[in-house]
Structure formats: C-alpha cells, structure tokens
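Handing you this structure, nothing more for now.
One protein chain omitted, others in place.
For clarity, chains are labelled A and B in written order, and residue numbers in each chain start from 1.
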Amino acid sequence: MSAPLPELLAPAQPQGVPAARPRGRGRAPNLRIWLPAGFLIALFCACFFWPLVYPVPKPIGGSILNSGLPPLSPGHIFGTDPVGNDIFSRILHGGQVSFEVGLSVTAIGLAIGGLLGVAAAYWGGAADTAISRVLDVFIAFPALVLALAIAEGLGPSELHVIWALAIFSIPAFGRIARGATLTLREQTFMLAARLSGTRGRRMITRHIVPNIMPQLLTFSLLGIGVVMILEGALSFLGLGIPPPEPSWGSMIAQGQQTISASPDLVLIPSAFLFATVVSLNVLGDALRERWANPMGQSR
Amino acid sequence: MTVATAGNRWVARSPGARLAGRRLLTVIPVLLGVTFLTFVVMNLLPGDAAQELLGVNATPAEVHQLEIQLHLNEPFWVRYGNWLGGLFHGDLGTSLTSGQNVTAILGQRLPVTAELLLYAFVASILLAVGLAVLAARRPNGVADRISMVVSMTGLSVAPYVLALVLIYVFAVRLHWFPAIGYTSLTQNPEANLRSLTLPAAAIAFPLFAVYTRLLRADIVEQMQREDYIVTARAKGVRPWRVLCRHALPNSLFGLITLVALNLGTLVGAVAIIEPIFSLPGVGAILISSINNHDVPVVEGIVVVFAVVVVLANLLADMLYATLDPRIRYERSAA
Partner (left out) sequence: MGQPDGTEQVTDALLDVEDLRVTFPGRGREVHAVDGVSYRVYAGQTLAIVGESGSGKTVSCRAVMGLLPPGALITGSARFQGRQLIGLSDDQLREHRGANIAMVFQDPARSLNPTMRVGAQIAEAVRAHQDVSKARAKAQAVDLLRLVHIPLPERRSVEYPHQLSGGMRQRVMIAIALACRPKLLIADEATTALDVTTQAQIMDLLLELQAELGMALMLISHDLGLAGAYADEVIVMYAGRIVEQAPAARLFSRVRMPYTQALFEAIPRLERPAHAPLPVIGGHPLGPPDASDLPPGCSFAPRCRRAADDCRAAAPPLEEHEAGHRWACWHPVDGGTS
C-alpha cells in the first residue's frame, strides 16, 4: 500500500547502498573515477615503461661513493640510499613488483576463487557446503601467519609471495562470488532464463558472470590495494622479494634504521604505497557506487 | 495473562545461558581444528628446529642427535598427540629454541600484548562511535566529509608504514613519545601508557577507519529508512537524542560483528608492530618462532588467540542479546 512512499521519502539515495558518499551531480563523481584512475595508469606506465624509454640508473649495484645523497641531488631526483642506489629507480622497479604481485594475486583469486564461488552457489547442496567450509577455514585462519610461514618455508621470491598471498585471495573472492551469485539467483529474470531452458555453461557465461562482474571488479580493485600492502608487509619482514631487488616494503624496512637522519628513505616509498592504495580504494568505491544498481531498477 | 507473563520471564533467563553453553562447546572443535592446521603447516615446511638451532654448518649427525633429543624424530601423530595431551594438563610444552616453558613465556609476554590490544581496541571503538555520530548528524556536512577522508586514509595506509611515520613525527621530531621500549604498568603507569600509545595508534587507526565507515553508514541508514525514527521526530524529540538514543543503539550490531570478526587478524598486526617498537609481547617472538620451527611456541600463541577469538564471538552474541530485546525474550505475541 505504501510502496511508492519509501521511494518518495528517500529519493536521493541509491537503493541498497549504505549512503557512504554524496551523490554528486555533474563533475564530482567523474572526478572521483578519473583522478585516481589517471594516477594509477600514469604510475603503471612510469614503473614499467620509463626505464625502457629513459635512461635511469640501475636500482642495484650502486657505487658506495654515491651513498646517502639527499633528494633533488643532480642525477638523483629522490637521492640515493646508504649503499648508493638511486631511490627513484628503486621506486620504479619496486612499483613493478607491487603491480605484478597485486595484479597476479588478484587475477588468480578472481579466476579460481570466482569460479569456485559461482560453482558453489550454482550447484548448491552438498557441493556448496563442502566448498564453503573449505573457504571458511582459510578465511578464519590468521592470514599473515600462514603467509609468513609459507613465504618463509618456500624461500623469499616474488613467485612464492604470489602463491602465498593467492591462498587468501582465492577464498575471499570465493565468498564474494558465492554471495553475489546467491542473490542473483533470486532475481526473476534468472527464473525466466531457467524456465526457458538455459542451463549450465550458458547460464553461467551469459547470465551469471556479466551480472556479478561489477561487484567482483570493485572488490578486485580494493583487493589489489590489500595485496600490495601485504606484499609490502612480507618484504618489510624480509620474507618477500629478496634484497637487493627493490620492493617498496623492503625499502621501508631498510629506511627504518636511518629514520632520524634520512626520513625520506622511509617516507618516499611510503608515500607511493599510500598514494597507490588510496587511488585504488577511491576508484573502487566510486565504481561500486556507480554500479550499485546493476539490475537497473529505474524509478 | 499473568501465567503467560510469568512464563515469559522465566524463559528469558535461559536463552542467554543456553547460548553461552552452546558456544563454549564449539570452542573445543575450533581449537582442535586451528591447532591441528598449525601443526600441519609447521611440519610441512622444509627444515626443522634442530637444523635451525645448529645452523648451516652442522653435520647431519649432529642434527640427527638434536632431533632425537627434542623428540623431533617421532611421527607426526605422536608429536601432536603428546602436545595435545600436555594441553589438557595445562602444559604447553617447552620452547625448542630456548628450552623455556611455553606457559612461562606466554605468561611473561601476553600481558604486554593484551594491554596493547586493549588500548588499541578501546581507542578505535570510542573514536569511531564519536566520529560516526558526528558525521551522521548531518550527512554530507563538514564532519561527514572529514570522516570520509579520515576513513579512506585509514583504510589505505599500511600498519607498518603508519608505525614508522608515527615514530618519525611523534618520537623523532616532537619527542612526545618514545620510539621503542616498554615500561610495565606496575613500574610506571604514565610511562607505560606513553610507551604503548604509538604502537596502539598504529594498530588502532586502520580499525578506527573501518569502524567509522561502517557505523556511519548504518546510522545514516537507520535515520533515513526506519519508521521509528519518524515517530521519534514526530514526538518532538531533539535531533541529538533521536540520533544517540534511537538510531545508534540499533546500528551497533554491524559494528559488533565486525569487531569480533577482526580479532583474528590482529595476530598479524601484532607480529609486525611489536618488533618495530621493541615491545616484549607475543607478536615479537611469533615470527622468529616460525623461522626457527619452534612449534610449541607457535602453537601456544595460536591457542591463545583462538580462545580469545571464540570468547570474543561469544561476547558479541551476548551483546546482541543485551542490545536487542527481541533476542532476549523469545516469546512473540500473536
């Protein structure tokens, strides 16, 4: 009886989304998408392409004669570390590591975890319970401890870090995908598809995947940030990328020793890590709001 | 009417007790599961404690000798069974590296970690409630925008980064707090709090960010979508009271769930933060124990955390019942 009323009384909020952000008009939401996206793309290109295009000093094997230069020194825009390596170059290469790990772990999680989650929700019954329990065990376990153990046991290397972190990315995506698929199943158009004979693979590829993709993608963006921080943590503890290869995390760890004398050794990689994760979070948030109504219930 | 009401009162006391009892029973399988998994993982890793203790240069014979001494040559099940047996007697074994009694080690180090985490929790929750209420008072107003920026920052910052930045700003530059070191509570309460403030802040800030975000969203949702809020306003109740007395209590459920859920992740945070500040807590030895394959110590820490998590979830359930009388009194009228 009062069906139109809630809509009339709450016109400005998109349905089902906690009002976490102002619903701006015109430029504001676009800015929240394009500014961080632009920064991320620029950073990505800088990390991967700048060293190829522009001559940049190597990130390792620097001369001890050059050690400890402050930022804005000639030839070393961010200065050098106590061993003589150029910080700017190390930032770029460290960024490569962060992006590589972040993207691979998330991709693995999305592919395997997403598939598992969708399968569990689609099949339901015993298969669902089995898969869910397994996922829950991993989610319940203290992630960092296990990642530490695995990384330590396998030995520090970028690939091992990716595996160690993927073990947590998969259950997280699994849970999200499963939840999203379950809510999707209740929608009427899904029933229509089922009744018209759509089954199995076609159902998944044509109907389920396109509709849960927005949710999974925003989760991915937020997830990349988390993975970057975790990779940083592992490297910080000496269990990630083996030195002297640069990683933002290990750079921060190194800088800790000289934090009073040269704080920029800590602050510069920290700033980059922070800026990257913030951009990912803001972008993920903005996209989630934009896609809050994937069923397109216009009113 | 009298009989029904009396019956209702009597039933009311039981659900809480029954709930608690049920929950306590789930502690045991969870503990078994978690400790077992830890044992498995520790044993799957290459190397062992004997190897670590003696170093790279030890001969295989020496290593083997030490293994026998430390009972490491016995099969997996025997070792786990022994440890489990010891657990039921309250004996957590001895450290393979230091030979100390694990219970003693935990007894020394747990209070430090416990105080640190308590400090962080209380601070993050109180600040989160405060900021969320301020923000929800006027959605999209000044306080709200500030809360969003603060939340976004807290969500995006890595704890270790924050710790170092805090050290640099507050210890190195401003000299307000010590960069490292710990003074116990009994020695000097003021110095104790000062030594724990920076590490607690490093742990608390990301938590505070998440909590504020969630609570603010829940409160705003209550204020905008719930009918009883309209009733309260129609009565002429002042806006602050509507917010704090009506919307807030009904918004706390999500926060409580999240806090209880988050407890498990604190093991990781503590493992990173304590060494940075040289705090003698359990986190500080966790990583080194994993490195040294010191299984009893690792298990001991895991057990403690698992118990805490389970108890916290139990506490959360009880808090739900306190906040929501519908859970407390099961009877619903026709």
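Some notes on this structure:
Just so it is clear, contacts are C-beta pairs under 8 Å (C-beta built on N, C-alpha and C of every residue); 3 or more make two chains touch, one makes a residue touch a chain.
As the structure is a prediction and not an experimental result, all values here were calculated from the model.
Looking at B:Gln65, B:Thr103 or B:Asn250, the residue that reaches the missing chain in the full complex is B:Asn250.
Within the full complex, the residue among B:Val102, B:Ala232, B:Ile285 or B:Val298 touching the omitted chain is B:Ala232. Looking at chain B, the residues touching the absent chain are 1, 5, 8, 224, 226-228, 230-239, 245-246, 249-250, 323-326, 329, 331-334.
The working rule: only the chains that are shown with their structure count from here on.
On the chain B side of its complex with chain A, the touching residues are 33-34, 37, 41-42, 44-47, 139-140, 145, 148, 152-153, 155-161, 164-165, 167-168, 172, 213, 216-218, 220-221, 224-225, 264-265, 267-269, 271-272, 276, 286-287, 290-291, 302, 305. Against chain B, in their complex, chain A makes its touches with residues 6, 10, 13, 18-22, 137, 140-146, 148-150, 152-153, 225, 229, 232-233, 236-237, 249, 252, 255-256, 259-260, 263, 266-267, 270, 273-274, 277-278, 280-282, 285.
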